[in-house]
Each structure stands twice: as C-alpha cells, then as structure tokens.
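Omission of a single protein chain aside, the complex is shown with its protein chains in their original locations.
Up next, chain A:
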Amino acid sequence: MSTQTISSPALGQKAVAGDRRSLSRFLSFILLGALGLTMLLSLGWGAADQTDVLAALTGTGSVRDQIIVWDIRMPRMLTGVLVGAALAVSGAVMQGLFRNPLADPGLVGVSAGAGFGAVAAIVLGGYLPVAVIALVGNYLVPFAAFLGSWATTLLLYGIATRGGRTSVATMLLAGIALGALTGALTGLIVYYATDDQLRDLTFWGMGSVAGASWAKFTASAPLIILTLIAAPFLARALNALALGEAAASHLGIDVQKMKRIAILTVAGSVGASVAVTGGIGFVGIVVPHLLRLVQGPDHRGLLVNAALLGAVTLLLADAISRSVIAPAELPIGIVTAALGGPFFLWILLKNRNLVEM
C-alpha cells in the first residue's frame, strides 16, 4: 500500500480513502467563518481610527461614524468580497476549461481585454447617443469590460486550443501577445482622454478597491453575482473535462455548450471586477492552486471554496495595502502581485513538465 493515501478527517461518518468531499465541506465552514471575521476587520480598519463600528452599524453612532462605515467602508468591503470571489472563481473556471493550472485571466490577457473595454467606455462613452447612455447608465463600463474580456477569451481559446487539446505554451504566448495588443489599443484611447477622465483612469489602472463607491458597486455587482451563481453549475462538467473533451462527451457532457458557458462566466466575472477595481493579479491563480493542494481538484467543492477564500484574500490584501505606508495607501494590485508573483514562480517550477512540451 502507498504511503500517500489521502483521506478526509472523519466528521461523524466513516470516510473512504481518496474521498475528500467531507474535507471540502469542512473547509467551507472554516472559510465562511474567516470571511465573516475579515469582513468585520475590513469595516473596522481605518487610518486614524476612532470609529465605533458597531455603533455605526446599529445606527446609534455619530453621523460622522455612520458616513464612514456605511458610505465609505461598506461599499469598499463589499466590493472586495465580490471582486475577490469573482477573481478566484474565474481563475478556477479558466484553469478547468484550459485543463491547466497556469491559466489565469490576469496572465493571459483576459483582464487586459476587460481593461480595454472599460477604458474605451470611460473615454468614448460620451460619444454614444444620449438615448443609449440613458439606457445603460452606470452599467456601460462593466458591460464594455465584459465584452472586452469575452472577446479576448474567445480569441485566446480559438488560438490555443486545437482539436480539444490546449497547448500551454501557445496559450501563455498568445496571452502575452493579446495583452500587449489590447494594452497598445488602451494606450491609444487614453491619448484621447480629457484631464478628468485621465485622473479616473490612472486611479483605476493601478488596481485598487480604494475608489469603491455604492454607484460602482451596484453597477458591477449583478453581473458578478450572476457568474458566481452560474459557476458551481459548471463543476460537474469541468471535472469530466479533466479527462479530455472526448471523454467528457462520452460521460454525457455537452462539451461545446459547456465551453460557451464557461467562457461567458469567466468573461462576466473578470469584466465586471476589472470595471470596478482595475486589474488585480494573481488571486485567480494562487487561490485555486492552494485549495487544490488541500482539498483536491474536484470543482464542486473547489468553486465554492475559491469564492470564499478569494474574498478573504482580497480583504486581507486590502488591509495590508491600507497599513503598510499608512496613512497613505498602496494600490492593492501591488500587494497581490508582490505576494502572488513569487507564488506563481513556485507553481511554474513545480509544473515545469506542463510548460516544456
């Protein structure tokens, strides 16, 4: 017998070796608790903190405290939760779709595509007919970002996948090319931006939840929530896809339909989150990878826990970004890149065989 037998801790039921479902459920509870704690932490975390958060939450605090908690910290915290969840889930779905642990929306140009869409909407949105602007309102930027990430994902999948097989090298290289291309187009549009728009773009481009507001939150939240609800329904199909497209189809999965939904899900969550916070890297690759190490790759538990751990991770990264050079703030994208970059290199070294083909 192997020394590497994997099993779940017995949680009141007899666990079969190799069955990690109860471990995954156990982890969900822990992460749910951790999320609750970090949400409270995030509300209470301020630069010069005299705020009585609980009083403000229950409506008995001072007007100043209530404004700080309800109008500044609350949308920021909720944005962090949704964007963190969206980034981690889109990473996990994309890795399942490409059958590769190195696929990440930030690395392969999907976020850049979303950024292009968002910038184009911010700068060129004013040229749209008034009726259209009135119709889409705040949703213009998230929707444009969604279209940008959708187009990039479709293009990337078309280039990197042939006959159901994804070449990792092609995927990463095509991702770099697409990222550069959309980056160039974005730069071109920025050139035409007005001063006001430029300030908007600079702030946004660094990847930050500091600019979160109720208006931005409510514009992006519906799309993110929709994709977060849709993602777990892909789990069974993504599991089967791990065996390859043919085997998945023999198991009864409508592979083409499932791929379309997966691409829409990735594009929706990446587009909507980039629209609020700009590109925040590495959450989408680090969170699913850590979870796979602990609970295994079964997407049914993975997608749920990725949402929870992604939210926790982003709130913690936000807390770090607020405290390192307090009272000033680092953009959160710098924090996730500083922590995620080395982690990604570690994954890369461990998975050398995946890349060297």
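One rule holds in what follows: a contact is a pair of C-beta atoms (placed from the backbone, for glycine too) under 8 Å apart; a residue touches a chain by one contact, two chains touch by 3 or more; residues count from 1.
Heads up, the rule we're going with is that contacts and distances are computed from a predicted model.
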Name of the absent chain as recorded in UniProt (options "Molybdopterin-dependent oxidoreductase", "ECF RNA polymerase sigma factor SigW", "Hemin import ATP-binding protein HmuV" or "Ubiquinone/menaquinone biosynthesis C-methyltransferase UbiE"): "Hemin import ATP-binding protein HmuV"
Contacting the left-out chain in the complete assembly, out of A:V53, A:A174, A:V209 or A:I253: A:I253
Footprint left on chain A by the chain that the document does not show: 1-2, 4-7, 16-20, 96, 99-101, 236, 239-244, 246-247, 249-255, 292, 296-298
